[in-house]
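The complex is shown incomplete by one protein chain, all other protein chains being positioned as in the whole.
Take a look at subunit A:
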């Protein structure tokens, strides 16, 4: 059976490793499309811009002077 002729095994295995693990994966990585600019959610900025009262307590000068 010619498949059991081990003289060609090295070439075959090396090429397969190269193809499978390097080239194929690089191609698949580049397959993901870049996002269209319009598909980004425009409402992200208006999510939460109200000042929450707990931040006043944390960010006030009195509390910050205690932190080193």
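In this section, a residue touches a chain if its C-beta (ideal position, glycine included) is under 8 Å from a C-beta of that chain, and two chains touch if they have at least 3 such contacts; residues count from 1.
Simple rule for what comes next: contacts and distances are computed from a predicted model.
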{"item": "Name of the absent chain as recorded in UniProt (options \"ATP synthase subunit a\", \"Checkpoint protein\", \"Serine/threonine-protein phosphatase\" or \"TP53 regulated inhibitor of apoptosis 1\")", "value": "\"ATP synthase subunit a\""}
{"item": "Interface residues of subunit A (partner: the chain not displayed)", "value": "1-6, 8-9, 11-13, 15-21, 23-25, 27-31, 33-34, 36"}
